[in-house]
Structures are given as C-alpha cells and as structure tokens.
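Only one protein chain is missing; all other protein chains are in place.
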Amino acid sequence: MSVLVGKDTRLVVTGLTGREGTFHALNNRNYGTDVVAGVTPGKRGQDVEGIPVFDTVHAAVAETGANTAMIFVPPRFAADSILEALDAGIELVVAITEGIPAHDELRVYTQLKRTPGARLVGPNCPGILSPGKANVGIIPASFFKEGNVGVVSRSGTLTYQIGNELAQRGFGNSSIVGIGGDPVPGSSFIDIIELFEQDPQTELIVMSGEIGGSAEEEAAEYIAANVTKPVVGYIAGFTAPPGKTMGHAGAIVSGTAGTAKAKAEALEAKGVRVGRTPTETAEIAMEILSA
Amino acid sequence: MSVLVGKDTRLVVTGLTGREGTFHALNNRNYGTDVVAGVTPGKRGQDVEGIPVFDTVHAAVAETGANTAMIFVPPRFAADSILEALDAGIELVVAITEGIPAHDELRVYTQLKRTPGARLVGPNCPGILSPGKANVGIIPASFFKEGNVGVVSRSGTLTYQIGNELAQRGFGNSSIVGIGGDPVPGSSFIDIIELFEQDPQTELIVMSGEIGGSAEEEAAEYIAANVTKPVVGYIAGFTAPPGKTMGHAGAIVSGTAGTAKAKAEALEAKGVRVGRTPTETAEIAMEILSA
Amino acid sequence: MDLLEYQGKQLFARHGIPVPSGKPASTVADAVAAADEIGYPCVVKAQVLIGGRGKAGGVKLAKDRAEAEQYATDILGMDIKGFTVHEVWIEAASDIASEYYASIVFDRAAKAPLVMFSTKGGMDIEAVAEETPEALVRIHVDPLLGFQDFHGRRLAFEAGVDADVVRPVGALLSKLYDAFVAEEAMLVEVNPLIVTGDRDVKALDAKVTLDGNSLYRHPDNAGLRNPSQEDEQEQMAHERGLTYVKLDGDIGILGNGAGLVMSTLDVVAQAGGSPANFLDAGGGSKADAIVSAVEVILSDTKVRAVLFNIFGGITRCDEVAKGLIEAFDVVKPTVPFVVRLDGTNDVAGRQLLADASLPNVHTEATMLGAAQKVVELAAAHGAAA
Partner (left out) sequence: MDLLEYQGKQLFARHGIPVPSGKPASTVADAVAAADEIGYPCVVKAQVLIGGRGKAGGVKLAKDRAEAEQYATDILGMDIKGFTVHEVWIEAASDIASEYYASIVFDRAAKAPLVMFSTKGGMDIEAVAEETPEALVRIHVDPLLGFQDFHGRRLAFEAGVDADVVRPVGALLSKLYDAFVAEEAMLVEVNPLIVTGDRDVKALDAKVTLDGNSLYRHPDNAGLRNPSQEDEQEQMAHERGLTYVKLDGDIGILGNGAGLVMSTLDVVAQAGGSPANFLDAGGGSKADAIVSAVEVILSDTKVRAVLFNIFGGITRCDEVAKGLIEAFDVVKPTVPFVVRLDGTNDVAGRQLLADASLPNVHTEATMLGAAQKVVELAAAHGAAA
C-alpha cells in the first residue's frame, strides 16, 4: 500500500505539451505511473510520445478515465486549471505550479472544500512519490526506495534531503508527500498524517515543517489525539529573522507566532520527537524503527 | 410530535419593530410560540411588549438561545437577513418576505447548502403551523386543530383552503408547511415530505402544488421510492395559459413542461391520488384516513 | 420584464460585449437620419417583444437611403403577431462568416444559471435542441464560484467552434455571464452570435428578460419598461400595483394569494365557466386596493359576472367587504357579484355586506358553491345582455 498515488493512479497532466510538463510527465511514466492523458486547449488530437492530448480535462476524463491530475501550467492559468479538474470529477489534483496568486489559492481552497471526494495537494509542491508504484510530480525518484516510512513535508528539496538521509541508513518510504510551502495549501499535515495512520505499509511518519503559519502546531494537537504510529518532526528556519519572507510564501514569521522554536516545542509537548537537523531527524527515525 | 416548529422552538423575529413584524410576532406569541427576541439594527435595548430587541441576530442568539428565525424585513434587506441568521447558527429560518430578487435567492440558496444543519423555509411563504404547539408565520391558526394530516404547499391561502376543508370534515394537522411560490424555495416538497414520513404524529400527507418548475414531478419520484405513508396531491393552475406569470414568480408554464396536467399525471403515475379541486382533495384524504 | 433588442444590445455594450453600432428610431425621418449616420448598407429591424420578425418582414437590409426610407415606412406601424412596431433599430450591416447561439437562463430546477452554446445559431434553437441535442452544449455555473475561464473553453470546444475564435467566444460568454449577474437577468440570449469575416465575435441579436423584483437596484433598467407592449387592462393593473393576467372568458375573478386564485380559475372552469382574468389582490389587501381591483376587472367589457374568493390570513375579510362596498359606490357595476369570505374577520365581513345589501351581490359559504353560482349568473346575465 501507499497513500494518494499508486498502481490505481490514472494521471492526466495539464500543461503536458509545455517543456516542463512534457519532461516530468515522461519521467513519471518512465517510473511506472499510468499517464493516460494530457490537456492543452486547442491541441486535441495531438500526442506526446503516445500520451493523447485533449482540449479540456472533462474530455480527458471522459475518454481515458483519468482520476488524478497533475497541474503544470503557468501560475496565471493554474487556479483555473485546478478548478477545471475539480469540476471534471478528478479525485486527486497535484498542483506543482509555483507563484499562484494568494487570492486565487483562497478561491480554489474554498471551492475544494465544497467538492465532495476531492483532494488537492499543493500548489507549489514537488508532488507525491510512492516508491516502486507511482511518481506524480518532480521528486527525483531514484534516491528513494520502497519501505515503511511515510514522509510529509512543506518543502521539496528538504524532503529529498531527509528522504536521502533515511535511505543512506537503509530505510525506504511508503509515500513521500510534498504539501507545498504556499499560504493556502490544499492539503495540510493533518490530512496526510491521517492517511499514513490508516496505511498499513507505513510504520513511522516523518513530518518536515518550517516557520510561518500554524500548521505544525495544529498537527501536534491532531497527532496527540489521533495517531498511534510514531511521528518524528523536523522544523526548518530556527535562524530566520522575523518579518522576512524566506522564499516560500508561507514561510514568514510574525512576532513570536510561527517561529521554529515555538513549533518544535508544540510538537515536543505532545510527545513528538523533533530533530534539530535533517541528519538528527533521520537518526531519531532509525532509532525508533530499530527499537 | 410535529415538524420544524413546536415546543422547542425559540423564535427570533427580524424586522420585529415593523408594523407587520410586530403584529404577527405577537400573534405567534399569543398562540403559544416562544418568541424570545427581535432584531432591528440600532434598536438594541428596546422591547416589543416584553420581547427584547437586538442589533444583530448574533447578539440575539448569544443572549436568548434563539434557534429559529422568522424573516419579516422588506425584500431589499431580506437576503442579507437570511444570510445573517445562517451565519449566526440559526437552525431553521422561516422567510415570510415576498418579492426578494431572484439572484438574491440564488445566492442565499447556494450558501444555505454549504451551511451544515441549517434549513430555510420560504421565502414568500406563510410559514409553519404546528397546531396546539407553535405558529411561526402568518397562517390563521384558529382554522386548524391538532391532528394527523401533514400539509405542505407552495401557496399560502390555498393551504388554508385545503386545511379548512379537512377541518370541516373533522381532521386536524400535525403541521402545515408553506414552502412558498418563489423561483428558488429554500425547502422543497421532498424536504418536507421526508420530515412528515419520519414524524410519528403524521399519518397522511397532503401536498399542494401548482404550475411551473418541476418540484412536483421530483416529489412524485421521491414518494414512490421513499414514502410509506399515504400522500394525496392537489395541483392548481389547470386553466393557466402558457408563458404568463400567475402571481407567484414560480408559477409560469413554459411549453408543455410544468403544466398542471403533466404534474398531476406524474403524481398519479407513481400511485399518488390527485384531487381536481380542494374539496375533492379533502374528500380523498378523508376516504383514506377513514378506511 | 422583457427588453427590446436594442435595449438588450445597449445593456450588453455596457458590459463590454461587442455589438454592431446602431441607433433606435420611432419615426421614418429619424430612421433615415440614423441610417445616414451609420452608413450603407444598414439593417432596419422592427423592435417588438416577439420572435419571428424576419419571416414577418420586420428585418430588411437597406442598400441606400431610398431603401432605408422605404423599409422604415413599411416596418413602423406594422403588426407582427399582434404586436405593433413602434420603434426600429438601424444597425450597421455585418459581414457574417459563422452564426452561433449563446444563452444564459436562470434555471429554477437546478438552482443555478444554465449557460447554453451551439454552433447552430441563427435558427430556431428549440428545433436544434430537439433534433440534434448534442449540438447544444449546456453547463450549469455555481452561483458563488461564478463563470470561470474553463467554462468558456468547455462550451466553445465541446460545441466545436473554429479554433481561432475559442478565446474570443469564451471571453464574450464570460462578459455575458457578468451582464446576467450584474443586471439580475432571468434570461440573456444571443441568436445569432456571429463571427465576422475579420474573425471578430459579436452579438447580432439580444434577448434579455430582467427580474422585476430587482429593478429597484437598477434604475436605468426600470426606465426601459415598454408599456405600449402590455395589454390595456394589464397596464392599468400594473400601474395600480395589482397582479393581473388577462384571460379569454367572461367571469371576472378576484382572490387573495396566487395559489388560491389559480385554484379558483380551475374550479370555475370545472363548473362550466370561463374566467376573464387572474387577479391576486395579495396579502393584507386594504379597501382601496379592492376598489382598484374592481375597476380593472370591469374595464374588461367581456366580463358578465364577478367572483370574489377570499380566505383571509393577513387579509382581513372586513377590509375586503369595505372595499367592495366602496367599489359599488364608485364604479356602480351592472354585472352580478358572488362573494365568498372565509378566514380572518369573516363574520364581521359578512355582516358588513349583509348590512349594505348591495344590488346583485350574492354571498356563498364555500368556494365550490361560489364557483357554481357565478357560472350560473354569468350564463343568465349573458343571455339577458
């Protein structure tokens, strides 16, 4: 088992015919993901190395039975593309696009919550990798192998760093989920931790957070109340100065709220061990799994 | 038992200090309804014969525990007043106001469907009477007595006519629900029939429809699939010419869809007996209940 | 409230929807002046609230001034299916490459705006919907989310528009939706929506129905009412704030509440009578409203008897009785009246009527009895007249 993406994933890629869309869609297919369709308005009838292209997500769903959409269009078209996928009945939308306007994200999120059975991961995220099964997004899959550690992270490259440290210690992953660093992520830590808790393959959960917002604090509460599996935390941004946006639109500290220290303490107060570096985080995970 | 309103109703009246609002709120209280508050912006601290007035529905709910709101404000303020009541956590909103713009009703309805646990009856309806328990609205209660017939109707006075014909034959009512004749009613026949089906006091359901829309046809399908109690139908408007709005904004026939004949046939096809006049409708009900 | 084509186009233009330039005119001289200003060829179009103008000769292409004058003369005053042409719209002729169809209706059943689009424009859309339903693409729009770019793409692609106009068609549909919401329309229809030889997309016709309940928010639109298009009695009723619909029969009907009035019409018809009108005196009717109502009913000279069917809720029966007594004093009707009063203050109302002993007014205890009585009286009065 794995979470969100796996052998049942039937992927449609919006923006397939763009340079990045083509590159990563083919990468995903080469990994074993069932990439069934692409969408580029006006390019119906074309194909990208055998992947058929449609004008609309609705047509792609009707013709190919796609159940998962990867959004690869530029920021100014991304909100519309996500809404289109939701409207077309897609169950899981994975939005890679970075730089979507915040108010667009707000509208998309509010609409998502009115769409029964739909889930959004991202935007501004590296996607989801279920090693050995499917890769939807831009996570470099060759660094990861199948195993029992579920990873959920706001950051892309930091996810690779932590996953890699685990891999170097011999551990594999059930799924690696990048929820993205934007102000309004479609899925929260809690949403993904809930899935890992239910997933039989996952035996330990690594949660990698960062400064800004209160998602980590909320996750701490949730973990204490609902999660039976061990959770190891990591928080980036101990040295970040207040009031500055640190790259991720979500990574901004106002006053004492949202600091790395406050987040780590909130997690530790609920019994979640928190590593101070990616290396230490991997070591704690190893210690728990080897016990 | 009864449906929607009864001994647990705690009523707040928006527009209480207006002439009509005062008159009917006091009427309702005299009948036994627990009228706990009124709302008129700027009149906090006043009272109407002992009913305290608040500036906002939120304040009324906080101070009095109101769970039902009756909307008596003029059409241009009505949509806002309904939305305010929904936002304040009111469970049942009964909107008497006639002449609310259709697009306002559309926004209100869409918001209603996003508000868990909330119900709207009306607008442009006479309200709900549960004889012997509570009256919320403008139904002349003295013509009705407690009993086992549930009545649901798009029309106000026609409801009185049918209820009166039943009363003259010795039958009382569990509840009488006017859902209103507007293009976008908050509750449909189906919503109310579902409640009557669950209500132990109700042994027979009278459904009084009229030309326009497809609510009666939808109810016919629902009744066949879900209702065990006998249902008697009545449809007004057999002589209405197509394309004309007959008073109720919803009562307009386009082509052959929405005619009284089509509606009566749809009900009869599903085993619902339909009276051709209010008198005949009451006679059918009497026949069934006496059998 | 229905708008004339040119009123609809002016409304469209306010929302950025491309329409051909034009001018309205109600005299031949104004029409020719407008045509001169717009240039030739131009189109002279009858402005009436009914379809089928073209077949009736109400739309003509004028090559020059002489033709414009001729056509304006022919069309102004023309009768089209019972509607007199009071105005023409003089419009620059368009170079039509394709004709599409677009509309947005307030869909009561779905409780959402329904956007429809087809590449089979310029013809009877109901026939298209019946014969080739797949050619009419239908999409509901969530009222809170609103019209999104993807809705426009879906409509255009699924209908099969030419690839080069997918964007402008989507943009026009988006603006049409804006207009539908901002103006609180119940219907906006464009048939045909054209693509010109230069690949411009334009609304060549406009059919707009506005929500009368929202006109207070749109004072400009409220001023567009075309009273000349209403029936004389309906216009009179409208001015007095009454809900009145003219019918073909000879029995005047007044009741309170739309459902009860509709039911009364049915019961009268079942009793063998033929209603002359629908008149809902509404909730809480006061005496003066009753006087107005009687005036409207009796202004229809076909009426041979009148039925009052009142079940008082907000409406108080004593007020209705007072109104009727006053109406007899003012209007002095010559036809018989049948009155049935039940509900709030019914005893007092009946007593007032009994005390007034109006000539030729019959009271009945039940709706059914009242209907039978009025049918009988109408027949007798008809025979006598």
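Labels A, B and C are assigned to the chains in the order they are written; within every chain, residues are numbered from 1.
We adopt the following convention: contacts are C-beta pairs under 8 Å (C-beta built on N, C-alpha and C of every residue); 3 or more make two chains touch, one makes a residue touch a chain.
Here the structure is a predicted model, which is why all the values come from computation and not from measurement.
The omitted chain makes contact with just one of the residues B:D80, B:E218 or B:E283: B:D80. From the options A:T56, A:S155, A:S175 or A:T259, the residue with contact to the chain not on display is A:S155. Of the candidate positions A:G50, A:P116 or A:P241, contact with the hidden chain is made by A:P241. In the complete complex, the hidden chain is touched by one of A:V53, A:A66 or A:V184, namely A:V184. Against the chain not displayed here, subunit C makes contact via residues 144-145. Along subunit B, the points of touch with the absent chain fall at residues 41-42, 44, 55-59, 77, 80-81, 83-84, 87, 107, 111. Touch with the hidden chain on the side of subunit A covers residues 20, 24, 75-76, 98-104, 106-107, 109-111, 114, 126, 138-140, 143, 153-161, 164, 181, 183-184, 208, 210-215, 218, 234, 236-241, 244-251, 260, 276-279.
As a working rule, only the chains that are shown with their structure count from here on.
Taken as a graph of touching chains, this assembly forms an open line, each chain in contact only with its neighbours along the path. Centroid analysis (C-alpha atoms only) places A farthest from subunit C. We define each chain's centre as the mean of its Cα atoms; on that basis subunit A and subunit B are separated by 48 Å.
The mean-CA centres of subunit A and subunit C are about 54 angstrom from one another, to the nearest whole unit. Within subunit B, the positions touching two or more other chains are listed as 114. Multi-chain contact residues of subunit C (touching two or more other chains): 142.
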